[in-house]
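Only a single protein chain was left out; the remaining protein chains are all shown in position.
Chain nomenclature is as follows: A and B, assigned in order of appearance, with residue numbering initiated at 1 for each chain independently.
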Amino acid sequence: MADHAKEVVLSVQNLQKSIGRKQIIRNVSFDVYAGEIFGFLGPNGSGKTTTIRMLVDLIKPTAGKILICGENINSHPDRALAHVGCIVENPEMYGYMTGWENLEQFARMQPGISERRIAEVVEIVGLDARIGDKVKTYSLGMRQRLGIAQALLCKPKLLILDEPTNGLDPKGIKELREFIRMLAGSGMSLFISSHLLSEIQLMCDRVAIIAHGEVIAVGEVDELVSQAGTYTVWQVDKPDRVKEMFEGQPDVQVVPENQHRIDESLLTTLNEPIVTVMDELLVTDWVNRLVAAGIGVQSVQRVAPSLEELFLKLTEGEKIG
Amino acid sequence: MRSSSWLWKVVGLTSLVCLLVMLLGFGWALKDTWMPKEGLALPEASAPEKASAGDISSKKELYVTALGDSLTKGTGDSTGEGYVSRAIDGLSKRMDKPVYLVNNMAISGLRADQLVAKLDEKGFVNAIAKADIVLLTIGGNDLFQVAQNGGSLVEGGDLSPEAMKERLPEVETRLKEVLAKIRKTNPNARIVYVGLYNAFFDLQDMRETVSDTVAEWNAFAYRLALADGNAKVIPTYDLFEFDLKKYLSSDHFHPNAQGYERISDRIVEALQ
């Protein structure tokens, strides 16, 4: 892969963690390169949070190595963490202090963060108006911003966000997405965990998928998605006739509504969509045939399946294999 | 917004100073405990007060000091007053002037020989020197505590009238010493000695012998008082001869509230 030429910001090698006799994390390995948005995907209880906590030295691994910018987090947590900004789970801050005082607290924990830098990150996250208020009066979205401001203080090379969209409203999620892209554009690497597959799909360049404490796939999001195959979604003025026409054709397969795994949100804007699986090359041919039959074709789009489907495919495959 | 800077300076510096002061105190305490140096020269205390000379009736106010054993302490009195407080209240009313108790220094079970030693203590000297009237009971424990194994009668020891009689001369000299010491400490005070009574008057077989000894003792005290000139003996033996049940408390040894009332009445009578 071409990516190998890039600088590795985070390298996780054969990470293992046991609590008591139970092995929670088995052999997790992946690399995150400079400037990319790396997704970390897994359902709740898959070991996602435990892994993230190991990345930032909250939990000590039983075995394996974590290198951040070449520094081993276990032997030199202070040096390794100097390159990292993170929010683990909720952005909890001291509610009895103002946002500014909170930032001051964390600024003092690292050398070389000036008051100007604090003002800078406050501006980046757009909290200027409320920064003098006590944090306990903040909404969740504002706390999230304050958390990010805190994480950005040290100009990190790697920003770790654990389920960053949790509890945010759609507008907030959109803003966050744009914000994350902007950060990545400035050369920062982002490590974003989520159990929401569409999130990762929308935000990330590459992804690692974790289940039962193991990484079952690492790769480009697009590549992995294409492995799962794509759908062709039709919107026509006479859906019933079209369905009839598709019936019994060997090269077209209509997927009933409850069997496909496309994100609901993508389909809600469409009126009676017909989801099919067919070869890309046949689309033009079929448009012509439908038009010839006096049917108005409003739209044809190729829709990638969700990562949930991918996830199911990967794990099913594993079970079968 | 940028207020925490002065806060830190003030709190940090103040608490640092506090820490140093505490460390100094701690170190000083250790040094003083293990390597004590010469202490502070004691300042001259104000001299304790002394009673003025003169007669009881001519003074504007009177000070009373009480010494002795459980009788003076008031053991057996359910009101807790004993004869001392009653006598002071009575005197105050009768003579129409304030009468104060300097201190009641009675100790239960005190014997005459112990009192002799205590009379040298500063507290006793102070209190006696200040008094216009000294109330005193002593000797009962010496005489009645001669039963077997030294157990007192109240504790169930057998009374031995013979031993009691034998003991009498020795205790008498102690009483003499007591009175002499009080007089030496305070040349002007009226000393009031409350005499002994026979608490076992209802025990047929020892009524006579014990009463004999008690009478002899009281007579001796009376002679001492006479010799002193400014001392009085308050007789109590007749109170408890026939109304024993009425005036004795449940321990069959100490007077009850009524008994103390009668004793205090007599003291007031005698001091007028």
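By definition in this document, contacts are C-beta pairs under 8 Å (C-beta built on N, C-alpha and C of every residue); 3 or more make two chains touch, one makes a residue touch a chain.
We adopt the following convention: contacts and distances are computed from a predicted model.
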From "U32 family peptidase", "Glycine cleavage system H protein", "3-isopropylmalate dehydratase large subunit" or "ABC transporter permease", the UniProt protein name for the chain not displayed is "ABC transporter permease"
The one residue from A:Val8, A:Ala34, A:Leu67 or A:Ala82 touching the chain left out of view is A:Ala82
Out of A:Ser29, A:Gln105 or A:Thr230, which touches the unshown chain?
-> A:Gln105
Return the single residue from B:Gly25, B:Gly54, B:Gly80 or B:Pro187 that touches the missing chain.
-> B:Gly25
When the complex is taken as a whole, what residues of subunit B touch the one chain not shown?
-> 4, 7-8, 11-12, 14-16, 18-19, 21-30, 32-34, 36-43, 45, 48-49, 73, 100, 102-109, 121-124, 126-127, 130
Tell me, which residues in subunit A touch the chain that this view leaves out?
-> 19, 53, 56-60, 77-82, 84, 86, 88-90, 92-97, 101, 105-106, 108-111, 150, 154
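Definition applied: only the chains that are shown with their structure count from here on.
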Euclidean distance of C-alpha centroids - subunit A vs subunit B, Å = 92
